[in-house]
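Read the structure below first, then the notes.
Missing here: one protein chain of the complex. Every other protein chain is in place.
A and B are the chain letters, set down in written order, and residue numbers restart from 1 in every chain.
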Amino acid sequence: FSVRQTESAYRYRDIVVKKQDGFTHILLSTKSSENNTLNPEVMKEIQSAMATAASDDSKLVLLGAVGSVFCCGLDFLTFVNSFIQFRKPIVAAVNGAALGLGAALLPLCDVVWANEKAWFQTPYASYGQTPDGCSSFTFPRIMGLASANELLLSGRKLTAQEAGSKGLVSQVLWPGTFTQEVMLRVKELVAVDSLVLRESKALMRNTTRSALEQANERECESLKRVWGSSQGTDAILQYLQRGTELC
Amino acid sequence: FSVRQTESAYRYRDIVVKKQDGFTHILLSTKSSENNTLNPEVMKEIQSAMATAASDDSKLVLLGAVGSVFCCGLDFLTFVNSFIQFRKPIVAAVNGAALGLGAALLPLCDVVWANEKAWFQTPYASYGQTPDGCSSFTFPRIMGLASANELLLSGRKLTAQEAGSKGLVSQVLWPGTFTQEVMLRVKELVAVDSLVLRESKALMRNTTRSALEQANERECESLKRVWGSSQGTDAILQYLQRGTELC
Partner (left out) sequence: FSVRQTESAYRYRDIVVKKQDGFTHILLSTKSSENNTLNPEVMKEIQSAMATAASDDSKLVLLGAVGSVFCCGLDFLTFVNSFIQFRKPIVAAVNGAALGLGAALLPLCDVVWANEKAWFQTPYASYGQTPDGCSSFTFPRIMGLASANELLLSGRKLTAQEAGSKGLVSQVLWPGTFTQEVMLRVKELVAVDSLVLRESKALMRNTTRSALEQANERECESLKRVWGSSQGTDAILQYLQRGTELC
């Protein structure tokens, strides 16, 4: 891609980070894993790109191509906290499948636009896992426990429209013009004064930040207990094997 | 019904309890009341069956035929607490009408599958009652106050589809294959490791358990104040009379 004067591009190994007019665009494009799965290397790169965006002059972060995401991650606690503690708006553009942590993280983003062809699944229990990414806290508050449990325990697969009507997604956009539509809206957001964006996000988020951090900790402790159990090792192996099948 | 080797059946008077492969199935089939209304005897039996399921090796409880439920109950506090404090998943399969406490209790269950012919109504105010079953706490959090008040104050009747889109129900299933579909999904849940089920439910529920217990207490105190008022006795009589009409 072309690097214009007002843009700069940093090439990591597994993500592409483009600093554009007023915002930071983080695109998954994994080399070290197949299908954009969130392995520890990818997670480290995203974290580093977010840390840069937190302190530079970009007004928001646009996460893109978080499409077919799958995760065998390690340092969940720090990775998920880097989303919880981010003070600028995070916009997610979900183009394809959002699986596991890739779907669980969406409620930690501020606006979520989904391609109509996108789909969402968090089949933690069927892989012998407990929820992560604060989904055990955010999902019930967004859609009620009846729906949250169906996703997290029963692994129900949601279409984009269903995710929209359950509140996981802000709006479903037409596939043909998805990228243009997202860019148009991102530009409108970038046109907003930084102080207004920061104050708005603080109003929306500050009251739940510490509850989210605690939920994140509880989830990590649960995962350790499950992984430490006799069935745990089997579950992890099964999880890793099926991971590639799912994508 | 046949009792196979891995199953055992305890016949109460008003409910049927079947211990099946990995789960406890509680079915309403009232003799002491018409239309599966939740009178004190029925409530006591459900409570006792739940207490058994809490300590035996069943991984979850499936509540069935909680269809046309109506309630002139007494010891709400203890009964509702037995749902709040239950540590294993509770699956509700709503086949027909869910009325009053029968609908109010659904947010205390973990997954709720509804027959497309099912319907839901909680006309507390029109019977001179205040909400019970923690519905004054759970309904606003699931569907917002605007919808919750319409159900609890104005007594709006919801179809299964509406209950699904408002988040009271996890998913609406086709009438023709309702029981088979529910059983299939229950079996998938039973295949999940107990530790994973317990940890998942703890993650989803532990942060709200004490708030729910307090809501339950406040609701019971409200009912006492209403019942103690001059209009109260009339309201109870009216409530009991119309109860049978509604079913």
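FYI, contacts are C-beta pairs under 8 Å (C-beta built on N, C-alpha and C of every residue); 3 or more make two chains touch, one makes a residue touch a chain.
In this text the structure is predicted, and so the values were computed from the model without any measurement.
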Problem set entry | Option touching the unshown chain, where B:Thr24, B:Ser136, B:Gln171 or B:Ser200 are the choices | B:Ser136
Seminar exercise, completed: Checked against the full complex, the residue among B:Leu27, B:Ala54, B:Leu153 or B:Met183 that touches the missing chain is B:Leu153
Exercise. What chain B residues would touch the chain not displayed?
Worked result: 124-126, 128-131, 136-137, 140-141, 143-150, 152-154, 156, 165-166, 211, 215, 218-219, 222, 225-226, 229, 231, 235
For this session: Provide the residue numbers of chain A that touch the chain removed from this figure.
Result: 89, 106-107, 109-112, 141-143, 165, 167-171, 185, 188-189, 191-193, 195-197, 199-200, 202-207
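In this section, only the chains that are shown with their structure count from here on.
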Problem set entry | Averaged-CA centre spacing for the pair chain B and chain A, given as whole angstrom | 34
